[in-house]
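Apart from one protein chain that is not included, each protein chain of the complex appears where it belongs.
== chain A ==
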Amino acid sequence: MTDVLIQILSGVSRGMVLFIVASGLTLIFGVLRVANFAHGSFYMVAAFVTYTVTRMAGGGMPGFLASLVIAPLCVAALGAAIEMLLLRRIQHRDHFYQLILTFAITLIVADGVKMIWGRDYRSVPRPQLLEGSISIFGSPFPSYYVLLIVIGLVIALALRLMLERTRFGKTLRAAVADGEMVGALGVNVPLLYTGVFTLGAWLAGLGGALAAPVGSIAIGIDNSIIIESFAVVIIGGVGSVSGALVGALVIGVLQAIGIMVAPRLAIAFIFIALCAVLLLRPQGLLGRRA
């Protein structure tokens, strides 16, 4: 029984990383109406930057903390540049132009990463303080996973406060509902778009930096995270951060349980959940009907 609990908790910790990444994707999707394929690239670049920063600063706590600050900021700057220099130029075109553009960015970034960091698998050490495990009903549970859950909850709370209490957040929610109307009320829409895209990229970067010490870092992690993130956005509802939290936890836990029950079918559970939501509640669990 404790095995199941531990497995669920590790699913939750994986779900939290997924939530952080997908919350950025859902905000971008909701406000800019862009299906940002490059979101996975942001995640991957942040993971590699984390690798470099921890190598340079040593594997201890300072290097870990520095990477948590630096990697998301690098990716946020990359996101801001992409939005201002590329996406903005085609924002009035059909949606598939934006799809093609963000897809092209994934290819360019993947090759860029190959050129800078190579094809080898890299790993980032966890700082010593977080290397051990805590005991839950006598079973060990990695301390680092506890940290992931805590940070995920903090980000969820911070995003919620931002969306509910600040003027930027309220404007953002209004733009998710009716972007044209927000512009007609004098909101500087191009600036809002850049802000949201940058925030979204920062979140993808934070997810990448946090995930770096968990698995291995290599070309291809951009694809796996983007598929899961889109699944989260669709399950939770486009533009809904709370939806992204629910969706990410559902996927994280389903996957963790799936691995226990039928390891080879684990990935299928995500798509079964996705199909179920699309059939029963196409606007997503917490989404609004269009």
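Here are some notes:
Operating definition for what follows: a contact is a pair of C-beta atoms (placed from the backbone, for glycine too) under 8 Å apart; a residue touches a chain by one contact, two chains touch by 3 or more; residues count from 1.
The rule is short, and it goes like this: contacts and distances are computed from a predicted model.
UniProt lists the omitted chain of the complex under the protein name "ABC transporter ATP-binding protein" (options: "ABC transporter ATP-binding protein", "Oxidoreductase", "Gas vesicle synthesis GvpLGvpF" or "Sulfur carrier protein"). Checked against the full complex, the candidates A:G59, A:P125 or A:G183 give a single residue touching the omitted chain, namely A:G183. In the full complex, chain A makes contact with the omitted chain through residues 167, 170-171, 173-174, 177-178, 180-190, 288.
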